[in-house]
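Note that one protein chain of the assembly has been removed; the remaining protein chains are unaltered in position.
Let's look at chain A:
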Amino acid sequence: MPGPTRGFLGRRRDRDPRLPPGQYDAGSDWPVLTAEPTPRIAPETWSITVDGAVEAPATWTWDEAHALPRSEYRGDIHCVTTWSKFGTWFAGVSVDTLLDAVRPTADAHFVMATSKTGYTTNLPVEHVTGGRAWIVWEYDGKPLPIEHGGPVRLLVPHLYFWKSAKWISKLTLLHRDQPGFWEQNGYHDLGDPWRQQRYQGD
């Protein structure tokens, strides 16, 4: 680490222990950051497909997904652009539920998440299983707003939020890792906020 920046004191001396390094508390704000036009997706045309290295690929419609056991996340989210948001509340279905149905093969080690817009992001399987990832359509008890990925987005809150693909439509199980959209553009393949894995090489 280089020396201190001349004259920089830093404001937030009492760090909230929930804040990963280099993050700040966005409070009630929830910034919107996307690389593509916001798509208008009617719930009745939305579906989620899980395919690739699985024994039984499957697709769930809006109604079918809602018939699965409901699962919630209450906790914090962290964006690579350095904002964090505490105490969020999302609801939908656990990715475990979807994977249990399609039965990934033993050599399926990675997942590529794909959005309706063509946005992609890659994740190791162990980071979307064990109750750590969801497909969500509800925020704070209301339908997920379109600008935040509604009607349905991926939620992987223990990783930087670009991994939580908005407007999710597909999860593809892979044998080998492949970079997604931001990962091809210099961002980290895993993106653990507690290890500040922002860019490739971090």
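Here, a residue touches a chain if its C-beta (ideal position, glycine included) is under 8 Å from a C-beta of that chain, and two chains touch if they have at least 3 such contacts; residues count from 1.
Keep in mind that, in the parts below, contacts and distances are computed from a predicted model.
K.L.:
Name the chain not shown, per its UniProt record: "Glutamyl-tRNA(Gln) amidotransferase subunit A", "(2Fe-2S)-binding protein", "TIGR02186 family protein" or "Ferredoxin-NADP reductase"?
P.N.:
The record for the missing subunit names the protein "Ferredoxin-NADP reductase".
K.L.:
Using the touch definition from the top, which of A:Ala26, A:Ala58 or A:Ala101 touches the missing chain?
P.N.:
Result: among the candidates, A:Ala26 touches the missing chain.
K.L.:
Just name the one of A:Ser94, A:Thr120 or A:Gln197 that touches the chain not displayed here.
P.N.:
A:Thr120
K.L.:
List every residue of chain A that touches the chain not included in the displayed model.
P.N.:
1-13, 21-22, 24, 26, 29, 31-41, 45, 79-83, 114-120, 147, 161-162, 164, 166, 169-170, 181-182, 184-187, 199-201
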